[in-house]
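To keep things clear, I will list the structure first and then write my remarks on it.
Below, a portion of the complex is reproduced, with chain positions unchanged.
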Amino acid sequence: MNEQLNEALAILFTGMVTVFMFLSLLICAMLLLRRFVVEVDVQSAPARKKSKAVSQPTAQQLAAITAAVHRYRGSKS
Amino acid sequence: MGRWEVLWNSTAIAAFTWGQAVMMVVGLLLLYLAISKKFEPLLLLPIGFGAILANIPLAGFNDPGGLLYYIYYVGIETGVFPLLIFMGVGAMTDFGPLLANPRTLLLGAAAQFGIFATLFGAIALNGVPGFEFTLKDASAIAIIGGADGPTAIFLASRLAPDLLGAIAVAAYSYMALVPIIQPPIMKLFTTKAERAIQMEQLRPVGRREKIIFPLAVLFLTLLFLPTATPLVGMFCLGNLMREAGVVDRLSKTAQNELINIVTIFLGLAVGSKLSADQFLSVQTLGILLLGAFAFSIGTASGVLMAKLMAKFSKSPINPLIGAAGVSAVPMAARVVNKVGLEANPQNFLLMHAMGPNVAGVLGSAVAAGILLALVG
């Protein structure tokens, strides 16, 4: 019993240290990643957003579409 | 007339045991929680139904040749079902908020204290007569504190299959109860002023970072913790499929049809472990107790870690977000947001809490790997 408790305590200690070490390593990896990955996408993001806005439907159209889609999917079953 | 006797003997009424009747009520209770209270219905509904089926006398669902026997044997004993669910969850996870603020990984680490403290607690409970948890049992119970269903089922199926039913039910129930369990603990360890702290907007994260991240996680795991690679590997595969942008049809299927099919089967198989002789014991009470303990400790340690980090940080950190480190995605992050809004109506913490929230998923998969390495 006492021996088992000691073992549990040891696992508690080892486990928490390992979790922290592992996730700290991951943080380092993420910081490296951020530094070395050339971020092309960030600039291109607004462009993509714009083209999305063009095809933005009106609220009424959206309601109609949603209803139609639901009906369509409902009738499939 | 002998035929009537045959039929009567084939009814369950004669064969019913008390234990089976009680387990049916447990099954019904799970269905009630799933349907009326919306407690993790996707899992608790099939689990509850499976519990009812498993306890029907003479029907043999759990015997070789029975439906639940096959499902359990194919999907849980092999570990395949929880791994496929984890792949789907990976495909549904956006690591953006975590990548924008890598430090929040430490919150996901701290919250795992709930797991390891519960392991200690389970062994300590052996002092009470009636409890005789082995280290494997204790580890499987402790993983409830990971607040992550597939991880709990995977680890329990490896270390303590007999306790699988109780552990899975406890894990999903407490995940559903997060909005009730966490707020008092969060308020206990923070002042109103702390809860009102607003955080800076997150930087946008590029596509490349998101693609490379799951691979980085995989490589660190395979280097330092190979026992965690089944869970982490499938999670990262799902996430890579999501972010790669070139296999959207696979990613969509992993997130929808595949995970749905596996969820039905996984639920039934977990339910099949809710048989009277395994579930109706004082151990189950202990497991439920330890589970609540695990969630509470995990929440508290997450919040305390966040307070510690705030001391050393240039940018403001709201300590509430530490509570999301237990995972229970996305419920815990929503709870953080709600408690934050109560203290300050301008305080939108949801995205900030998503970082520690997904960090908690990684953290408990890592913890599961550690437990497998140490006691498996």
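In this document, chain identifiers A and B correspond to the written order of the chains, with residue numbering beginning at 1 in each.
Keep this in mind: a residue touches a chain if its C-beta (ideal position, glycine included) is under 8 Å from a C-beta of that chain, and two chains touch if they have at least 3 such contacts.
Model, not experiment: these values are computed from the prediction.
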| item | value |
| --- | --- |
| Complete complex composition as a label formula, though a single copy of each is shown | A x3, B x3 |
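Everything below uses one rule, namely that only the chains that are shown with their structure count from here on.
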| item | value |
| --- | --- |
| Between chain B and chain A, distance of the C-alpha-averaged centres to the nearest whole Å | 17 |
| Of chain A, residues touching chain B in the complex | 1, 4-5, 7-9, 11-12, 14-16, 18-20, 22-27, 29-31, 33-34, 37-42, 45 |
| Residue numbers on chain B that touch chain A, as the complex places them | 99, 102-103, 105-106, 108-109, 112-113, 115-117, 119-120, 122-124, 126-127, 135, 138-139, 204, 206-209, 212-213, 216-217, 220, 224-225, 359, 362-363, 366-367, 370-371, 374-375 |
